[in-house]
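Okay, handing you the structure first.
All protein chains but one are shown in place.
So that you can tell them apart, the chains are marked A and B in the order they are listed, and the count of residues begins at 1 in each.
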Amino acid sequence: MGPLFPQEIINEEFNLIFAFLIGIGFGFLLEAAGFTNTRKLAGVFYGYDATVIKVFFTAALTALIGLFIMHNLGWIDLTLTFYPKTFWIATLVGGIIMGAGFVIGGFCPGTSLSAASTGKVDAMVFIGGVLLGIFGFIFTYDFLWKELRVAGAMGKVNITEWLGILEGVFIFLFVLMGVAMFYLFQKWQDWWQKRMSKEDLDELGL
Amino acid sequence: MKKIDVIIIGLLILGGVVSIFLPNVEPHKKIIGQKELLHELNKEGRYITTDEVARMIMEKDPSLILVDVRSPEEYDLFTIDGAINIPVDSILSPSNMVYLDQDAYTTVLFSTGNSLADQAWLTLESYGYEGNRVMKGGLNQWYQTILNPKPPSSTEITREAEKQYLFRKAAQIYFTGIQVSGGTKAQAAKSKPVVQPVKKRKKKPVSGGCG
Partner (left out) sequence: MKNRYMNPYLAGFLLGLLIIISYYISGEGLGSSGGYRDVAVATIDKISHSYALSNEFTAPRVTGPHSPAHSFLVYLLLGVIFGSILSSVLYGRLKFMIGKAPHISNKRRLYLALIGGILWGIGTQIGHGCTSGLVLSGLAVNSLSGYIGLVAIFGAGFIFALIFRRIWLKPSKK
């Protein structure tokens, strides 16, 4: 029964080799789906490219449903896995900063590494920026961020418990919401498709 | 729409429908019944010895955070140098999370004996704040072993007991400034901390995806 590494069913060396292999899969899919193309990423915010919405929500829903079913069948014990703790104020503030960074920089940390690996100079500069930002954060942590980083601490909170509804029902509703998003963003993309030049569409691979 | 789009969206909807009919085992709840509670209490590595705490203080280990969970009055009267005061009833207040919610610091809770610190530890654990430690025996044990150590009795003299005693004498000097009479002083001052490193917890904590 999973997870294997936290229960010491596999050793650390294997786990790190495995991390590398998972990374290869992750990088391959990011590149293949077009996440190294900064215009495709930014497209989500203007509606001319629905790829990010499709990939992102399909991935989240697949993982959510899969893990939920496995947990219910007793195949994996999710109490032993990484479970992000909730710091709602910190995440809200950080998220807004990240949202600005997304529109201005045109990448997020994962996609920028993928893009830089395939020769995108702007992504390399972006990564330099990320590291600069982290260094700046660390150097000013003691007097600027210490309090904010833990603001709104709630522990490990499952959204369905917080809302007080059954997890299975929530997942079903989330699927419906996802499908509705696919539909709306597809319509939005179709609207743009008639208005964009052929060069633009070719670059976006649409 | 392409065929593959239809298949994958169909799979997602099917999965969503199946999810409704599953028994909904809550995935993140740590403590559900008494059995789990006992399991939590017996978790390896919950306790840290007074010797280990003393060694970390003397070595100025930056990852050590000492938390006195007694009342502010008791804290004012006496505590271990460098300890912060978070009374057990306010242990979950957000402003304290900077000390209690992390994976990397060694946060050590202590009270007079074990019970208050245990209570605080269990509260934290059940809310998902893991990896905190409890100083075994609390301040009573601290007094007996570090501030006022007794030489090992003649029946139990072993190399380990002797080494431990020498370390505790050194710690006593460090914490109280008391000069110890006789030959032990020189030995004590020279002796290096000899406490064995605490055995790591069996289950490897996961480090977290991001952040």
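Just so we're on the same page, a contact is a pair of C-beta atoms (placed from the backbone, for glycine too) under 8 Å apart; a residue touches a chain by one contact, two chains touch by 3 or more.
Since the model is a prediction, treat every value here as computed from it, not as a measurement.
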Worksheet entry | Touching residue (missing chain; options A:A59, A:L73 or A:L176) | A:A59
Response to the item:
Had the left-out chain been drawn, it would touch subunit B at residues 2, 4-5, 8-9, 11, 27-28, 61-63, 102, 104-105, 206-211
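To be clear about the criterion, only the chains that are shown with their structure count from here on.
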Item to complete: Let me have the rounded angstrom distance from the C-alpha centre of subunit A over to the C-alpha centre of subunit B, please.
Response: 33
Practice prompt. Over in the complex, which subunit A residues touch subunit B? Could you list them?
Written response: 3, 5-8, 12, 58, 61-62, 65-69, 71-72, 78-85, 87, 146-147, 149-153, 155-158, 161, 166-169, 171-172, 174-176, 178-179, 182
Practice prompt. Please name which positions on subunit B make contact with subunit A in the complex.
Written response: 8-9, 12-13, 15-30, 94-95, 97-98, 101, 127-129, 202-211
